[in-house]
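I have a structure here, written as structure tokens, and I will follow up with some questions on it.
Here the complex is missing a single protein chain, while all its other protein chains stay put.
Chain IDs A, B and C follow the sequence of writing; residue 1 opens each chain.
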Amino acid sequence: MTGPTAETRAEALRAMVLVRRFEERCAQLYQETKIHGFLHLYVGEEAVAAGTMPALDTADNVVGTYREHGHALLRGVPAGAVMAEMFGRVDGCSGGRGGSMHLFDTARHFYGGNAIVGGGLPLAVGLALADRMKDRPAITACFFGEGAVAEGEFHESMNLAALWNLPVLFCCENNLYAMGTALDRSEANTDLSLRAASYGMPAWPVDGMDVEAVAATAERAVAYVRNSGGPAFLEFRTYRFRAHSMYDPELYRDKSEVATWRGRDPIDLLVERMVEAGQADPDVRARVEAEVDAEIDAAVEFADASPLEDADELLTHVYADVSADGGT
Amino acid sequence: MTGPTAETRAEALRAMVLVRRFEERCAQLYQETKIHGFLHLYVGEEAVAAGTMPALDTADNVVGTYREHGHALLRGVPAGAVMAEMFGRVDGCSGGRGGSMHLFDTARHFYGGNAIVGGGLPLAVGLALADRMKDRPAITACFFGEGAVAEGEFHESMNLAALWNLPVLFCCENNLYAMGTALDRSEANTDLSLRAASYGMPAWPVDGMDVEAVAATAERAVAYVRNSGGPAFLEFRTYRFRAHSMYDPELYRDKSEVATWRGRDPIDLLVERMVEAGQADPDVRARVEAEVDAEIDAAVEFADASPLEDADELLTHVYADVSADGGT
Amino acid sequence: MSTMTGRQAMRAAMQAALQADERVFLMGEDVGRYGGCFAVSTGLLDEFGPDRIRDTPLSESAFVGAGIGAAMGGMRPIVEIMTANFSLLALDQIVNNAATLRHMSAGQCGVPLVIRTTTGGGRQLAAQHSHSFDGWYAHIPGLKIVAPGTIADFRWMLGPALADPDPVIIFEHGGLYGADGDVPDTDPGIPLDRAMVRRPGTDLTIITFGGTLPTCLSAAKSLATEGIDAEVIDLRSLRPLDDATIMESVARTHRAIVVDEGWRSVGLSGEVSARIVEQVFYELDAPVGRVASAEAPLPYPRHLEQAALPSVDGVVEAARAAVQGDVARMAVPGRR
Partner (left out) sequence: MSTMTGRQAMRAAMQAALQADERVFLMGEDVGRYGGCFAVSTGLLDEFGPDRIRDTPLSESAFVGAGIGAAMGGMRPIVEIMTANFSLLALDQIVNNAATLRHMSAGQCGVPLVIRTTTGGGRQLAAQHSHSFDGWYAHIPGLKIVAPGTIADFRWMLGPALADPDPVIIFEHGGLYGADGDVPDTDPGIPLDRAMVRRPGTDLTIITFGGTLPTCLSAAKSLATEGIDAEVIDLRSLRPLDDATIMESVARTHRAIVVDEGWRSVGLSGEVSARIVEQVFYELDAPVGRVASAEAPLPYPRHLEQAALPSVDGVVEAARAAVQGDVARMAVPGRR
């Protein structure tokens, strides 16, 4: 097989850099108290979303967690709508009501943004069931962290998807920690792919820092799910470079461990390859950063310009029927 | 190794016949409206409890399901106390408050009697944790049906027991049906022992109709759990001869399938062996039935003679402090 | 008009819904091959097949969550949870997802899901199979909670529930599956959120729903023999509550008691009492009374279980107290 083209690599690079710079800006805006609540950054894990999203069709469904900025952006949710959501403004992709942990864009089949660990898995099974019953060829990609594997909802959902042979691609982002809990203090058997296979579905581990390995595996898995109609499991071995959220003293891991992993920064790895292959010069990263920064500046401006929702709207969308406040 | 002695076999036979006749009497008493509510019979599965209980020490804990009459009786709960419980009388092993599904006898470390499928597994993990923290050598045997394997509580409990290396013996009574749901319509992977092994604990399947195979495997497993301090899983392949409960038209299985399994009645199997080995004559079963029937008659008399609890006691035991009704 | 049991009425309702709309399907434990734990769905598998009558594994959280996802995906699932007690295993999906998705997505994610579950005691099933969480669920914004108390409602509430764009939970009292009742042959078209006066009266208002409606109607009969003319209101919908119907009645009778099989504390009876006080306090000639289940897990033996549940005698007594407890007589210093 011939290596990836310069174009593919340039796109993957741009995708990862966009997410990286976007979130670094979010961290800054959090300090400036423009963003509030919990903010979970994906820094270091960008290759997972950047490699997976291109493998999906527009009609496929995506279900994420509270660490989903990258997934939303790379699914095509405009950076402005994502930033406006973080600012809690009406032009946010969830009308400003959800914030960082609850990004939604059903027009793009992006079903959130779920802040209950494991809570999105049953939804993914149901979305896939609907596609099956309506004879739609779509599949559902469900992202979750390795910490979710200990939840009962993981187990029930894996079994149900396998039992009913539903088109769900389970995307486990194994970044080795659930908040401060290392995988081996959460799972008796840390080989998650083996565990997944015990439900009777194919499971592939993949280097989550290598966007091209991710892309190749994701394509294979998506094709398998679409053709077989049944589920598959992908374990992305990755790492979170930053704190779990903005309030994390990181007592649970050594700086040296973080440093080692930072040495495998997915963006650097790709740039190196591109340079080696003569597909780019060393300062390609700087150029792309400049490009995306312009996009991010525009997003921040857009968000800043967007108004707050009128507080009288508080009860709208509790029910479809506005008159039915359902309560008092 | 030399075969089991006549004594061991006689005891196993008596145990199985006691449970069989006791429950046949219960069915009759249910028709006579002496027993009410849900009544789940163990008929056909007696070899599991009869083979497992002798392997446990008196200080070991037992956690059961709503199909636990046999486990209670063979744990040593007097037949009278069990029958009185079914009658809802004060001398019942749960003071008459629990009925068939909630037999308790903490003096014998029998912790119920749980009517939520899978609901007993976390309790078993906790009982084992207490023994571990108090440096007691006891282990906890937890019985549940194969249907419970689909519950999130099964998954979470298996992982936690394995992760913390707690002395729990998970006893899965695989009778092939959860109410009307056959194993292969409940589990994507029907090899439950393999599934259990994926949590990183030893798992042994065993013929649940052969009381001696059960006893040998249980002894091995109990020894393993006690010595290693860690969990193990036993899958007893057995079959429920009668309806799930008293209201079950049994639309979901063929009479012929039931007949085939009845051909492997654990009591007959043992009697055949004893006769072959010259350890008993063919009418041993009738003799033992006569013996246990006398014991069961006494139990029914005892239950019938036991009074109903005074209705004014309704709120006692909601809390330890009687004065604190906690509500109004 | 035809006569049938609650079981037959709900089966007919599901059958009609399945025939009318191919987006509708039934999913739950033993709804198919077994014929339904309480024989409600018997026969539906043969008519509609395993795709639309789906037996699930014992995975309450996953199959309820799958119902939510399927509803978002354009289906109209009926998810059966065998008894309300087991619904606690799915509560994360119901409260954190079904009830919040539309609001936190600013209207993008509707969840047109119907959950059916069996509620209530009286069948000696003890503390893990007998509880009534109907009123308790009514605390949660984003959910609609209904509880049929007549066989006609067993037949005709499912339609509007399925037509509703939001998650509706139907609490079916196990004691009514075997009860007979008259059922109109065509949809009477009563809105899902409307309470109904089941017996008009002038002396006090008895407010109830579900399994205790028959209890209250019998109590009203016997109260009539002692000259007390009770109006009986069947709430039907616990969330939202039909305040208008309640207040109109209490403003006429000036006396009210609320009867709920759920536990008293922080239950539906307190909510109805509080609303009456908020809205028609100055119409009240006596405190609002409550009849609820004893605050204990329901025990197995019949005599204890019956002692714990609301009874005709208990309702009659509470009604008498409400009628006698007029301000003039009770406001004497001695009573303070």
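Basically, contacts are C-beta pairs under 8 Å (C-beta built on N, C-alpha and C of every residue); 3 or more make two chains touch, one makes a residue touch a chain.
This structure is a prediction, so every number in the text was calculated from the model and none was measured.
Q: Per the definition of touch given earlier, which of C:Leu45, C:Ala99, C:Ile115 or C:Val146 contacts the omitted chain?
A: Answer from the full complex: C:Ala99 touches the omitted chain.
Q: Of A:Ala81, A:Ile116, A:Cys172 or A:Val284, which sits in contact with the chain we cannot see?
A: In the complete complex, the chain left out is touched by residue A:Ile116.
Q: Which listed residue (A:Val19, A:Ala47 or A:Ala148) would be found touching the missing chain in the intact complex?
A: Reading the full complex, the residue touching the unseen chain is A:Ala148.
Q: Quick one: say which of C:Gly28, C:Gly201 or C:Pro299 touches the chain that got left out.
A: In the full complex, the listed residue that touches the missing chain is C:Pro299.
Q: Which residue numbers on chain A touch the omitted chain?
A: For chain A, the residues touching the absent chain are 36-38, 88-89, 96-99, 101-102, 114-119, 147-148, 150-153, 178-182, 185-187, 247-249, 251-252, 308-309, 311, 313-315, 318, 325-328.
Q: Residue by residue, what part of chain C touches the chain that was omitted?
A: Within chain C, the residues touching the omitted chain are 85-86, 88-89, 91-92, 95-96, 99-100, 103-104, 126-128, 135-136, 138-142, 239, 241, 251, 262-263, 265-271, 273-275, 277-278, 281-284, 286-290, 295-297, 299-300, 327, 330-331, 335-336.
Q: Just the residue numbers, please: which parts of chain B touch the chain that's not shown?
A: 61, 94-98, 102, 104-106, 111-114, 116, 119, 121-131, 133-134, 152-153, 156-157, 159-160, 163, 316-321, 324-327
The criterion applied here is as follows: only the chains that are shown with their structure count from here on.
Q: If you average the Cα atoms of chain A and of chain B to get two centres, how far apart are those centres in Å?
A: Distance between chain centres: 46 Å.
Q: At what distance in angstrom does the C-alpha mean of chain C lie from that of chain B?
A: 36
Q: Name the residues of chain B that each touch 2 or more other chains.
A: Within chain B, residues 150-153, 185-187 contact more than one other chain.
Q: Can you pull out the residues of chain C that are in contact with at least two other chains?
A: 57, 59-62
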